[in-house]
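One structure is given below, encoded as structure tokens.
Complex shown without one protein chain; remaining protein chains in place.
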Amino acid sequence: MSLSQDDVKRIARLARIEIDDAQAAATQGQLNTIFGLIAAMQAVDTTGVAPMAHAQELSQRLRDDVVSETDRRAAFQAVAPAVEDGLYLVPRVIE
Amino acid sequence: MKWETVIGLEVHTQLATRSKIFSGSSTAFGAAPNTQASAVDIALPGVLPVLNKGAVECAIKFGLAIGATLNRVNIFDRKNYFYPDLPKGYQISQLAQPIVEGGALKIVVDGEEKTVRLTRAHMEEDAGKSLHEDFHGMTGIDLNRAGTPLLEIVSEPDMRSSAEAVAYAKALHTLVTWIGICDGNMMEGSFRVDANVSVRPVGQAEFGTRREIKNLNSFKFLQQAIDYEVRWQIETLEDGGRIEQATVLFDPDSGETRMMRSKEDAHDYRYFPDPDLLPVKLDDAWIARVQDELPELPAAMQARFVEAYGVSAYDAAVLTGSRALADYFEAAAQACGQGKLAANWVMGELSAALNRADLGIEQSPVSAAQLGALINRIHDGTLSGKLAKQVFEGLWEGTGEVDAIIEARGLKQMSDSGELEKIIDEVLAANPKSVEEFRAGKDKAFNALVGQVMRATKGRANPAQVNDLLKAKLG
Partner (left out) sequence: MSFTDASLAALAAQLAGKSVSSRELTQHFLDRINALNPSINAFVTVDADKSLAEAAAADALIASGRAAPLTGVPIAHKDIFCTDGWLTTCGSKMLSNFVAPYDAHVIQRFKAAGMPSLGKTNMDEFAMGSSNETSYFGPVKNPWDTARVPGGSSGGAAACIAARMAPAATGTDTGGSIRQPAAFAGITGLKPTYGLVSRYGMIAFASSLDQAGPMAKSAEDCALLLNVMTGFDPNDSTSLERDKEDYARDLDQPLSGLRVGLPKEFFAEGLNNDVARAVEAAVSELKKLGATTVEVSLANAGLAIPVYYVLAPAEASSNLSRFDGVRYGYRAPEYTDLNDMYAKTRAQGFGAEVKRRILIGAYVLSHGYYDAYYLQAQKIRRLIADDFAEAFKVCDVILGPTAPGTAFKLGEKSDDPVEMYLNDLYTIPANLAGLPGMSLPCGFDSASLPIGLQLVGNYFSEAKMLNVAHQYQRATDWHIRRPEGLLP
């Protein structure tokens, strides 16, 4: 199977990456080469094989419900693109 | 055409933990913006989540309380979408293997009991808040709420009216606050309801297309929003229109619902298991430990109240409207040994006074022990019901304990029959007309005489005793 240019634009939109038609065309070619490589997977019979999500078969460790963090807003916002009154500023959000 | 409404609710309850679900930040409400947003909460590069045990225990408690299946292995997934109040660009949630599946909740609407089935409940993290005040045309983002633990509780589409939806939401609210996993504060967003609403012609088996009303933060809005939405959907269909699946917001000012613009393309969340978090495993010993911490649940308590205190099923349901109320009632009932009387006082005089003062049971100026002492004085004949109300007022105003108030105000019921007889004689002497009328067969005259005696004793006479003595004397 291969990706259409519309597929490329759709996933670029999902991933919030601006892409113009020329880039979409170039990307389409590259991605299809890569998916050609990936296609080797499809021939493998994996019936009954449990998916492996983690390198170790362990269970989640739990943290005690304790407040351990202090206010570091000044340090964190020192590297922020736009802040005011302690808030991060973004272009207006319309709900 | 007759239409049937179908409603399912998704309720986001903020779990009453001290710290966030994946970081050690405080969850306290109302801090200055972004002062409770740690490196993990603002998703600095390189940070990682570690799961809060307290949040898991809240979810276990809920699962036990609704008789659900607790998945011994449950998994956190990433729900990917971009939004400025979602710092990582994904929300950590549970999709395929949630911690809680199944269970049910009983509701009563118009005296009819109904069971609402629950689909699932899963743990996830809350998002931050977008503040839409004008910052030169920009929106401000506060991430203090980001990472607050949520239990999202999803019902089956089992409700058929807004009244049923409200009853279910209230029962759920009672339960989550009862078992202490949520503070229930709807104004602060601790209990937020999304309603999936559809309509279908009566008799049709398949569901209509649903629209989801987001973020309803009061029972009143829940009712209004559903009622509006149902009317709108029926009108649309009757006008030959179609319902498109959509996410809508309810505007309390206009009383209408409207489409959410920001959700237009939220259709492909690309869920996958979060590689930063391992499967959460629950073992029987842990579940048993949490079970031991669980208080007696409303349904069990209702049955016990009927059994132990002789109250009606209806009263038992009212008294278990919240755990604080139930605890209050039980303490009062135990203090006096008079369950029915205690129930009457709690649901009558006390509730009325609390309502007038806009206070919750937790803030009652009259303690359960005081109310119990008051009821004792009624039971032992010291106080008539009328006098007791005066004592209650004294307790409410904080003027002292029951016996001291009785003493100070001279409210003690007369028990000395000699003194009472003397007063009765005086009343009979002063009202010969009434005596005559009574003897002529007019029962009303007897009541007038009782009233005179009560007035003369300033209400302190025991009405039964007055009756007996009067009858004897007029005999």
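So that you can tell them apart, the chains are marked A and B in the order they are listed, and the count of residues begins at 1 in each.
Keep this in mind: a contact is a pair of C-beta atoms (placed from the backbone, for glycine too) under 8 Å apart; a residue touches a chain by one contact, two chains touch by 3 or more.
Here the structure is a predicted model, which means the values were calculated and not measured.
J.: Touched by the hidden chain, which of the shown chains?
T.: Checking the complete complex, the chain left out touches A, B.
J.: Quick one: say which of B:241, B:275 or B:385 touches the chain that got left out.
T.: The single option touching the absent chain is B:275.
J.: Take the complete complex as the reference. Which residues in chain B touch the chain that isn't displayed?
T.: Output for chain B: 39, 42-51, 78, 80, 82, 84, 87-90, 141, 267-268, 270-272, 275-278.
J.: Which chain A residues touch the hidden chain?
T.: Residues of chain A in touch with the missing chain: 3, 7-8, 11-19, 27, 30-31, 33-42, 44, 46, 49-56, 58, 60-61, 63, 72, 75-76, 78-82, 88, 90-93.
As a convention for this text, only the chains that are shown with their structure count from here on.
J.: Under the definition above, what is the set of chain B residues touching chain A in their complex?
T.: 17-19, 23-26, 32-39, 42, 44, 50-56, 73, 76, 82-84, 130-132, 135, 137-143, 249, 260-262, 265, 268, 270, 273, 275, 277-281
J.: Quick check on the complex: what are the chain A residues that touch chain B?
T.: 13-14, 16, 53-54, 56, 58-69, 71-73, 76-77, 82, 84-95
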